[in-house]
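Left out: one protein chain. Kept in place: all the others.
Up next, chain A:
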Amino acid sequence: MKIPPTLSTVLSNLFKKPATNMFPKTEPVPTPEGFRGKLVYDVDKCIGCKLCVTVCPAGVIEFVPEIKKVTFWLGRCVFCAQCVDVCPVNALEMSKEFLLATYDKYDDNLRWLKNEEIEEMIEAQKSK
């Protein structure tokens, strides 16, 4: 039987430091340029052109006609960034945030423009 060629590698590895990023104790591996993390929505810039609704393959984005804005549920987002590319006023942006685990799929962190916010905006529009 031959000695497996891995023997020397394995033994020399014993004296090397582990090539591990101990994540919860340290910072996670830095995200690269152009990383597609959590989608960020700038409500004030939005002009309600509905392009993002058209282009979204996952049906994340819903148009609210009363206020001419959109609302999201990121639980379904596939992070393709097509809405970011298509938005004419750059109201949408991919952030670097990727630690999005929650206990609740309707968590506030995964939503943009919650129902009460929408109602507030409608009220505000009426009072104008």
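Observations, loosely collected:
Following the convention adopted for this analysis, a contact is a pair of C-beta atoms (placed from the backbone, for glycine too) under 8 Å apart; a residue touches a chain by one contact, two chains touch by 3 or more; residues count from 1.
Everything that follows uses one rule, which is that contacts and distances are computed from a predicted model.
One subunit of the complex is not drawn; among "Cation:proton antiporter", "NADPH-dependent glutamate synthase", "MrpA C-terminal/MbhD domain-containing protein" or "Membrane bound hydrogenase MbhM-like subunit", its UniProt record names it "Membrane bound hydrogenase MbhM-like subunit". Here one chain is not drawn; of A:Val10, A:Val40 or A:Leu100, the residue touching it is A:Val10. Counting the whole complex, the residues of chain A in touch with the unshown chain are 1, 4, 6-7, 10-11, 13-14, 16-20, 22.
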